[in-house]
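One protein chain omitted, others in place.
Presenting chain A:
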C-alpha cells in the first residue's frame, strides 16, 4: 500500500538521506577507485564532525557574514511581477555574494574542512568559472596552493573568470579532452586527486561526486533555503508557494530546496538546460533526457548511449553544461517531490535580456534558465501565489557568450551596439544578414 502524500511529508522522509553508504534511494554512493576510498572515508568523518562542532559552526557563520556578505537579500522583483501579470516574484539574491554567485557558500565550508584535515593544496573543476573563482578566492584567503581544471571550450567563453582566477593566485589548467567542458574538467581533477591524494583536497563545486560530497555541499548551500524561509516568514508571514532554481549539478537548487522539502505546501521546480532542444539531442537535461548510470563517483541520471558511453552535454551556459545531476535530485525526481523542467538556450537568452531591462539586474546565464521557465508559468498563477527564484549568480562573466549567441542567431538588432563592439571587435560592421549567418555557421535554428 502506498501512503498518502500527507503521510509522506510528516515523516520527514525527504530530508532523511543519505543513508550510511551515501545513497538517496538508488542514487548516490561512492563509486571511486580504491586509491581514493580511504580519503573519502576520512572526509566523511570530517564532515560529520563539522555538522555538530560548535567552534566550526561559529567560524563558518562569521565567514558567511563578514567575508561572503550574508545574509543575501530577498528582493521583490516588482517589474517582472507586473510584466508577467500573475505570481508575485521574489529573487533570492545569491548574485550579491562575494565573487558573484552561490558557489562561495560551499567553498568557504570546504576550505575549513581542508584546513581541519591538514591539506595544503586545493584542486577544483569549474565550468562557468564561478566555482573556480570562489575556490581561488578562499584558497588565497587561507594561504593554500590552488589548481583549477577548466575545459578549453569554457576557458574561451568565460575569459574574465580565467583572468580573475589567475589574479587570485590559482593555476588554471586547460582540459582539451571530450568537448572541453565541465565533465572533462571533473575527470582531470579526479586524476589529479588520485595522483596527489596525500597532499590534496578536492573542492567539488556542486552536489555531485562520491559521498559525502553531495551531502556536504548541500549542507553548506542550505544557508540559502534557511535564510529564504526566515525572510519569507518575516516578510509575508508565510512560506512561499513555489521555489525555482536552475540545475547544473544542482547545488544552488539543493541549497534553496532542502530546508523546505518537508514543508508540504511548498512546490519546487528545478530547471535544466535544454540547449538546442531536448529533441535535438544537444542539451544538458539529464533528468528530462537521460538514464540512470554511474559517473564521477555516484549513480544518477546521465546523458548516455545504449552502450553506457557518456554523451557530451550542450548548453549556452557553461555552468549547466554537464551530462549528470546530483544524486539527491535524481531521487527527488523519481519521488516526484520536485518537478524538473527544461528550457532552451533561446528561452534563457530572452529571459536574460528581460531581466536586465526590467529589473536592472544582469543575471548569470545559468540563473536566466530558471527565469525563462518562470516567464512561461507566472502569468497563469494567481496574484497571491509567491514564487522565490534563486538568482544564483550575476552575469558579468557572460557578456561574450550572450553577444556571440545573439550574433550567431541573427538577433543583434536587439542588442545594444556597444556590448557587441566590446565583446567581439569588428563584428558589428561585418555582420551579415541573419539568413546568411545561419547558413555560414550551419545553425539549424
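One rule holds for everything that comes next: a contact is a pair of C-beta atoms (placed from the backbone, for glycine too) under 8 Å apart; a residue touches a chain by one contact, two chains touch by 3 or more; residues count from 1.
Keep in mind that, in the parts below, contacts and distances are computed from a predicted model.
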* Structure fact -> In UniProt, the chain not displayed here, chosen among "FAD-dependent oxidoreductase", "Helicase Helix-turn-helix domain-containing protein", "Sarcosine oxidase subunit delta" or "Tryptophan synthase alpha chain", goes by "Tryptophan synthase alpha chain"
* To do: Touching the absent chain in the whole complex: find that residue among A:195, A:265 or A:280.
  => A:195
* Asked: Who touches the missing chain here, A:70, A:88 or A:183?
  -> A:183
* Selected from A:173, A:294, A:334 or A:377 as touching the chain missing from the view -> A:294
* Asked: What is the set of chain A residues that contact the non-displayed chain in the whole complex?
  -> 21, 29-39, 177-178, 183, 187, 190-191, 194-198, 291, 293-297, 299, 302, 304, 306-310
